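Inspection log for the structure reproduced underneath, given as C-alpha cells.
Heads up, one of the protein chains got dropped from this complex, but the rest are sitting where they should.
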C-alpha cells in the first residue's frame, strides 16, 4: 500500500458582489485557481499542482472552499491563491478574492477548524443582532455548531483520517 | 611604501572554507536559430530569456534576477548571470524554449559555472 | 537526498572555495606547494593594474613557459615500460594527461610527477583490466567508475617483478588501452634523451602555449586590503567580490551598469578606483607547475621596485577532465568540472590564495 500525503487548503471566497455566490461551484473555482497557478508559477507549477488537485468541498452559501493537492506542492498552491482575481461561470464574471483560512493534513482538522471558525463568526453576528427574532435564530445555529453533528462536512465519504490516499 | 617589513605582516596566516558560497551562477549560452531571419537585439534577447522563464515558471520565474552580462548579436552567444537558487529554473526554462518569433530555436548551454571567473576555460 | 522536487529546484550544484592569506616570503608559507600540487593546468592569466608595458624579466619568463607534446594513440603500457620510467619519470618531473577524454564518460589516465600513474576507468574496463583499484568516490551507490593507482617509482616495481609483469600484461595483452596523451617533462641537469626522440615512432607533435596580451583602459578596480579577507564595508572588498570582478574583467563584461538597467545589473564592487590601464596576459596550453612557480616568483619581484599598483592577480585553471585536482585528490565532472586557483599578491608581498573546486571534488588542501 502506498500512501501519498496530501494537504487540504481551506479558504473562503470574499466578494463585494452578493451575486458572486452563484459562481461558487466546483468547476469555476477549480478553473480560477488553476489559472492563478498558471500565471504565478507557469507550466511547471501547474503540472506539479495538478497531481491530485481537486475542489474537495464547497459551500456556496458560506463561500467556503476546500482544496486538495499533494503535500509536495501545497506551497505552490497557497502562494498562488492570493492571485485569484475573479470567478467566472456562465459568462458571468465577478471580482473576488480567496482568503486562506487553514491548511491541514487531513479533512478532519480542516473540518474542526471550520466549525470553530463558523462559531466565532456566529458569535460576531450575535453581537450585531438588532431584534429578538434574529437573535434567537443565530443562537439556535450556534448551539448546533459542534463537532458531534458534523453538519458542515457530513456525507463526505472519503474523509480519510491520516490525510492520505491509498493506492 | 616600505618594502622590507615582511616579518610583522607575515605572521597572520588565515584560512577559510566556503561551501557553495557564491551568490550567483554563470551560464555561457548560445542561441541556435535557423539560418536567415531576424536576430534578436540585446534587449530582445533578454526579453526572450524572461519570456522563457515566464512560460515555464510563471511570474515568479520571470521575476528572477537574470543579467545578460555579455551578448554578441553576430554569434548569438551570451553570458548570463543568475542567483544560485534560480539556476535550475533558468536552465530548464532555456532548455524547454522552442520558439523565437514563431520560428524554431534552441538554447545551447555551453558552460555552467558557480563563479564568473571560471567561465571561458578551454 | 530525498528532497521534494520543489526544493531541488532551488539547489545549485555544490562547490567549494577555500581562501588563504599569508606572506610570500614567510618561511612556512605553503603557496608554492599548492602550485606544485596542482599538476595539470590549462590556462594561466595574470592581471597587473597600473601597468602599460611588461618588464623584460616577466616577458622572458612567459616566453620560457615551455613546449609540450601531443602523442596520438599511445598505448598506456608504454608509460609503464622501464625504458620510459628510467629515462623520464625518475629524472625530473614527467607529466602526462589524456587528451580529449571526458572524466564523466570515458576512461582517463594521468601520470603525476611523483611517478604515480592514475587510471580512472569505467566499470566494464575495470573488470576486464584485472588490476586492483578502488571505487570512485563520486559514482553513487552503483559503482560505475574505478580509480587505479600504480606507483611507477616504487622499489617493488622493478622489471621482472611480479607486480610489473602483471601491470604490463594487463595493459598490453589483457585490455590494451590507448589514448592521445599530452606530455611535458621538466628536468634539471644533464640533457638526456628527449620525449620527441623517445616517441619518434609514435605520432608526436610539439606544441607551444598560446600567449595573448591585452591592455585594458580605464578599468574599475576594487580596493583591497591585504588583512581583510572578508572586506570591510566602505573600505575594501572581500575575496568573493574580487573573484567575481575578475571573472567579469576576463570576459570583457561592462562594469558600470545601473541597478535599474534592463540588460544587466552587474557593477564593480564598492569601493573601487579607476585605473588608467591594466595589463592582462593569458597563456593557454599544458602548463607545468614548475613554470607557474617561476612566473609567480617573477610577479613577486615585480614589486621589488616601487610601483603604482597595490596588488596583482594570477589565475590558474586546471583541466576540467583531469582525474585529479590537487595532489591525488579525486576530481570529477558534474556540470562544470572546475578546479582552479587564484593568487592576489599585494605590494608588501602578502598574498591571498583562493582555491576552488566544483561538485565532484575533494576539498583543496
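Order of writing sets the chain letters: A, B and C. Residues in each chain are counted from 1.
In this text, contacts are C-beta pairs under 8 Å (C-beta built on N, C-alpha and C of every residue); 3 or more make two chains touch, one makes a residue touch a chain.
Please note the rule applied: contacts and distances are computed from a predicted model.
Asks: Looking at what's absent rather than what's present, what does UniProt name the missing chain, "Exosome complex component RRP45", "Ribonuclease P protein subunit p30", "RNA polymerase II transcription factor B subunit 2" or "Ribosomal protein S5 domain 2-like protein"?
Replies: UniProt protein name of the non-displayed chain: "Ribonuclease P protein subunit p30".
Asks: By the document's own contact criterion, which visible chains does the hidden chain reach in the full complex?
Replies: A, B, C
Asks: May I ask which residue of C:122, C:244, C:290 or C:362 touches the chain that does not appear here?
Replies: Only one of C:122, C:244, C:290 or C:362 touches the chain omitted from view, namely C:122.
Asks: Would you indicate which residue among C:60, C:105 or C:252 is in contact with the undisplayed chain?
Replies: Checking the options C:60, C:105 or C:252, the one contacting the hidden chain is C:105.
Asks: For the chain that's not shown, point to the residue among A:48, A:65 or A:138 touching it.
Replies: Final answer for the missing-chain contact: A:48.
Asks: Residues of subunit C in contact with the chain that isn't shown?
Replies: Residues touching the hidden chain, for subunit C, are 1-3, 5, 8-9, 13, 100-102, 104-106, 122, 139-140, 142, 144-145, 180, 334-335.
Asks: Mind pulling the subunit A residues that touch the left-out chain?
Replies: Spelled out for subunit A, the touching residues are 2, 4, 43-44, 46-48, 50-51, 167.
Asks: Since one chain isn't shown, list which residues of subunit B touch it in the complete complex.
Replies: On the side of subunit B, residues 32, 34, 55-56, 88, 91-92, 94-98, 104-109, 112 touch the unshown chain.
Heads up, the rule we're going with is that only the chains that are shown with their structure count from here on.
Asks: For which chain is the distance between its Cα centroid and the global protein Cα centroid smallest?
Replies: B
Asks: From the C-alpha centres, identify the chain that is farthest from subunit B.
Replies: So the farthest one, by centre of C-alpha atoms, is A.
Asks: Can you compute the centre-to-centre distance for subunit B and subunit C, using the mean CA position of each chain? Integer Å is fine.
Replies: 23
Asks: Report, in whole Å, the distance between the mean C-alpha point of subunit A and the mean C-alpha point of subunit B.
Replies: One centre to the other, that is 42 Å.
Asks: Counting in whole Å, what is the centre-to-centre distance of subunit A and subunit C, each centre being its mean C-alpha position?
Replies: The mean C-alpha positions of subunit A and subunit C differ by 60 Å.
Asks: Find every residue in subunit A that makes contact with two or more other chains and list them.
Replies: Not one residue in subunit A touches at least two other chains.
Asks: Multi-chain contacts in subunit B: which residues touch at least two other chains?
Replies: None at all.
Asks: Please output the residues of subunit C touching subunit B within their complex, sorted ascending.
Replies: The touching residues are 8-23, 25-26, 28-29, 42-43, 226-227, 229, 240, 243-244, 246-248, 250-254, 262-266, 303-304, 306, 315, 317, 319-320, 335-336, 338, 340, 342, 347-350, 356, 358, 363.
Asks: Quick check: in the complex, which residue numbers of subunit B touch subunit A?
Replies: 53-61, 92
Asks: Could you please specify the touching residues of subunit A with respect to subunit B in the complex?
Replies: Answer in residue numbers: 37-45, 79.
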